[in-house]
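As you look at this complex, bear in mind that one protein chain is not there, while each of the others sits in place.
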Amino acid sequence: MRLLVANANTTEAITQLCAASARAAAADGTEILAATPRFGAEVISTRAENIVAGHALLELLAAHAGKVDAVLLAVSHDTALEAARQLMPCPVVAMTEAACFAACLLGGRFGLVTFGGTETYRERIAAHGLSSRLASLVGVDATPQETVRDPEGVARKVAGGIAQAVSEGADAVILGGAALAGMADRLQAEAQVPLLDGIACGVKFAEALVSLRLPKPKVGSFAAAFGRSTSGVSPELAAMLSATRAD
Amino acid sequence: MRLLVANANTTEAITQLCAASARAAAADGTEILAATPRFGAEVISTRAENIVAGHALLELLAAHAGKVDAVLLAVSHDTALEAARQLMPCPVVAMTEAACFAACLLGGRFGLVTFGGTETYRERIAAHGLSSRLASLVGVDATPQETVRDPEGVARKVAGGIAQAVSEGADAVILGGAALAGMADRLQAEAQVPLLDGIACGVKFAEALVSLRLPKPKVGSFAAAFGRSTSGVSPELAAMLSATRAD
Amino acid sequence: MRLLVANANTTEAITQLCAASARAAAADGTEILAATPRFGAEVISTRAENIVAGHALLELLAAHAGKVDAVLLAVSHDTALEAARQLMPCPVVAMTEAACFAACLLGGRFGLVTFGGTETYRERIAAHGLSSRLASLVGVDATPQETVRDPEGVARKVAGGIAQAVSEGADAVILGGAALAGMADRLQAEAQVPLLDGIACGVKFAEALVSLRLPKPKVGSFAAAFGRSTSGVSPELAAMLSATRAD
Amino acid sequence: MRLLVANANTTEAITQLCAASARAAAADGTEILAATPRFGAEVISTRAENIVAGHALLELLAAHAGKVDAVLLAVSHDTALEAARQLMPCPVVAMTEAACFAACLLGGRFGLVTFGGTETYRERIAAHGLSSRLASLVGVDATPQETVRDPEGVARKVAGGIAQAVSEGADAVILGGAALAGMADRLQAEAQVPLLDGIACGVKFAEALVSLRLPKPKVGSFAAAFGRSTSGVSPELAAMLSATRAD
Amino acid sequence: MRLLVANANTTEAITQLCAASARAAAADGTEILAATPRFGAEVISTRAENIVAGHALLELLAAHAGKVDAVLLAVSHDTALEAARQLMPCPVVAMTEAACFAACLLGGRFGLVTFGGTETYRERIAAHGLSSRLASLVGVDATPQETVRDPEGVARKVAGGIAQAVSEGADAVILGGAALAGMADRLQAEAQVPLLDGIACGVKFAEALVSLRLPKPKVGSFAAAFGRSTSGVSPELAAMLSATRAD
Partner (left out) sequence: MRLLVANANTTEAITQLCAASARAAAADGTEILAATPRFGAEVISTRAENIVAGHALLELLAAHAGKVDAVLLAVSHDTALEAARQLMPCPVVAMTEAACFAACLLGGRFGLVTFGGTETYRERIAAHGLSSRLASLVGVDATPQETVRDPEGVARKVAGGIAQAVSEGADAVILGGAALAGMADRLQAEAQVPLLDGIACGVKFAEALVSLRLPKPKVGSFAAAFGRSTSGVSPELAAMLSATRAD
């Protein structure tokens, strides 16, 4: 199967980092394609950037529709997830969503540790319906830049965040955000609970969904669009939205 | 005060319809400006279109930042609401959000009647935290086209939807979507409960917030962005995101 | 329009304080009337006092029914709110309710800082359906008396409470209770998020509702009472409850 | 033990009806005292009447404080329950509250059948924290008057309501409201699930609490009031609120 | 009435401890029978042990079916509660369930203090539907062994846990687990809120339910089983499950 790892940040290096993680997690027979959106924020960190990224991501996906068997949204904000799921003819999984569901399969409540603010993660987890399974949200006071400058110091901070989440009841901890890539491997040995990497979880769930060979819903808010008129978007996206109804 | 009525659909006629409603509701001294986004769906009715509309809407808002005192998102999906609120230096209110809160000020639980699917409204109301105050969601089986062709027949269907919502416990009913514009006035006399128009509610709440003269949060996920690098967006939006920190 | 600022405490000085705040917030054309109940607690601080105050408040409102265009319940416990809303022929808004909804229009989650216990505020916010938007409840260890004796010391305590609420995720903070009147203005400059005064919010929302000219529900638990037999209450209240059905 | 059955309606006949039910349910050694409030609605059926009844009820209770071992609020709206619990030095149980908790001890989810509107019951059950255990609320279209005129016809309607609640998932059904007194006995034989009478449940729970000999909380919002200044209330109530702190 | 106090641990000493507590709480006329399961964990402290205990408990109950008037599950995990309730022809109450509901009758929110982990208690309280009334869960760092060795030191730790729960908003505190037996009596004098012992609460609620003489549901998931084929269980349990339908 061909799995598109779709970044929503425009930084190609992040895309490649995610693609490498995805390849490490992928089954034999899963080909990882990686793509970076044409426009938007280098690194999404505000609500406005996330909205722009949603548009860019949908255009990116539209350009791959029919050419891939599944999509992994490689962005910790699960950007435009529901819209991508409606748009695409194949399964779409997002990295934080996948990590949350994987965490639920491992224990009772989970934690999420990330850099900086945590409120938008709280909102996403609530939107996934999982508020009652969230034990702890920890925003580590560090920056991506600091990770480059002082990796060991940042690893200590993250380890501290993990320990806090465990003390607040987490049976598993998600490390959220591209800046924490690789941290799960690095810190697992000393952690008291499993550490979850959204990319790895997302690859496995995408493979699982492809293997289940399920049709899309034909009705409701996740059914494919048809007959819509849209201007100023990529030809591929416009074409998908204006498609003739299948049946 | 200057209030921007920002449509997220690209159909100018809808913008004008909303602007007219807004003017009818506005206080003396409230100047209504109306604007239509540069790109996106003629009429948003899918999740993907709503994401694209979010981007277009933010560009539209950025072009008005500093020139208006408040913004009313004139789109029943409350498109990109939280991002717009973060982005803009002035109060931002969305029409369905405003109608929901107004409904809460009138009774216990409320209903929402709209054309077609209701699940995305259910999600928005949950995101507003108001699920426990939602008594009824009714999707009337009618189309905007039908409204033009057979206004009386459609009005009967909507009246039936309102009655259903009341029977399910609604103390007030929101009429959702541009296609229902004007229906509140038309059907109020025969309705058992107040009918709420999101544009009118939004204008009043925007006026109220402007009058309260509150600062924006300086921290958290609604604080203004600064120092962000974004490509492929309008110069105004890029400039707002890359601004130098105020303090 | 004529807006009744109805205190539920029997201390006239608090009524006048609230009336002054209301006048400061009111639009041109909004006339503020203030009224103090005939009986009850000087300052409500227990559940029992709040129940008594509810009765006194309804009598107060009944004495003004038909003579005012809206009512603001100037008591941070939102005393008898739903009953007042059912009773009166005009819009009724309560100060903490108004501040909560205003806070929701400004950000994601909010905090509330007050003197003393916070559990009854937690219950009110839950009754409004807004538990998921409550980030923090902070009970400052101070008394109204202390505010008079050491205003600066108390202001420091309140500022500390605000900072705590922000650190717990609040995008806006409500200052609850008459003893905190004026604190919003005093502490806003140094606060990281908007500070909300319930009186000001309530005045604006009451004005908004009046302007929307919505009818009362004719059915359900907020419809006007009629034909009820009640003894031992004020003639005005008894008359309202025993009214002949309009239709 | 002496158990005060406190009505909140001013109709003495209802008080006597409740007292008779209470005596039928009481253990040997439980003496039932019944009392009717001095003022308020003959039969509470609106929110405003319920508020007035709360005040009247607290005065009634204050007149019995220290003379009874427990109180049962014999009013299906659980009028002023939390305030009564704070006020009194002895356990206070309300009839619908008791029936809800009894229902939870018998199965998974429960139903409530009453005459007329059900929204205020929905609110009470939510305030008790039991929304997730509520399977069904059924408002039977009948009046107390009809019960006198056509008891068999009304019993058929109530039986229909019970059957509906069972079909919606109720493992037990509460019959709410004085007008349904005696219906549980009458309809139990033909019902598929246990039928709960709030008076009987309340008597047993009051006896249970008395037997547990628990102290009141000394802190928090249920601790006894002291040092409060209140005017225009009964001397007994004023005295209780102005008491000197025990410790 | 005959009340079976059914332990789910296989330690006879715990059974006797619970029986003694039950006898202390029981009304005149309530005969306490105590029973210990035939197999399973000496002291349940893991999820797996609790499942095994569920089976053992049902066999224990089946051996007493028809011979007792009610059952109290004397195990703080409320082991197999719903199944026991379905199985038995008489009322079944569990000790933590009973303590939670008793706490709700005393105040607003409650706390629970126990030894060790608290997550399974959180899950039980959620299953009872009472999450919104839970103010605090405190796991005291102590062991049953320590209680024997240093009772005073452990009592200090428990007192600290109670104080923490009160500071987090508890109006009543449940002491959970057999290891805390007797602590309620010992620590009540110095506690700020009532301390609840599950055995005592359970005895009183079981007596209350017996006194109400309610039938079992005849339909739904709590109706008695009939006609089921089961192997490898006790003859009494097999017989109950394979019973011929009553009606």
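Couple of notes before you dig in:
As written, the chains take the letters A, B, C, D and E, and residue 1 is the first residue of each chain.
To be clear about the criterion, a residue touches a chain if its C-beta (ideal position, glycine included) is under 8 Å from a C-beta of that chain, and two chains touch if they have at least 3 such contacts.
None of the values given here were measured: they were computed from a predicted structure.
Looking at the complete complex, one finds that the omitted chain is in touch with A, B, D, E.
Screening D:Q16, D:S132, D:Q188 or D:S231 for touch with the missing chain picks out D:S132. Within the whole complex, the absent chain has one touching residue among A:A20, A:L33, A:A65 or A:C104, and that is A:C104.
Interface residues of chain D with the unshown chain, by the touch rule above, are 108-109, 132, 169, 171.
Panel shows chain A; residues 25, 27, 82, 85, 91, 93, 97, 101-102, 104-108, 128-133, 166, 169-172, 188, 192-196, 200-201, 204-205, 207-209, 211-212, 214-222 of it touch the chain omitted from the view. By the touch definition given at the top, chain E reaches the unshown chain through residues 10, 38-43, 45-52, 54-56, 58, 80, 82-87, 117, 119-120, 123, 126-127, 220-222, 225, 228-233, 237, 240-241.
Definition applied: only the chains that are shown with their structure count from here on.
With steps allowed only between chains in touch, the distance from chain A over to chain D comes to 2. Common neighbours of chain C and chain E under the contact rule above are A, D. When every chain is represented by the mean of its C-alpha atoms, the one lying closest to the mean of all protein C-alpha atoms is C.
Note on chain placement: the centre of chain A and the centre of chain C lie 43 Å apart, centres being C-alpha means. Residue positions of chain C touching 2 or more other chains, listed in rising order: 82, 85, 108, 119, 123, 126, 131-132, 169, 171, 220-222. Judged by the touch criterion defined above, the protein chains form a pattern that is neither an open path, a ring nor a star, and not fully connected either. Counting only pairs that meet the touch rule, the chains in contact are A-B, A-C, A-E, B-C, B-D, C-D, C-E, D-E.
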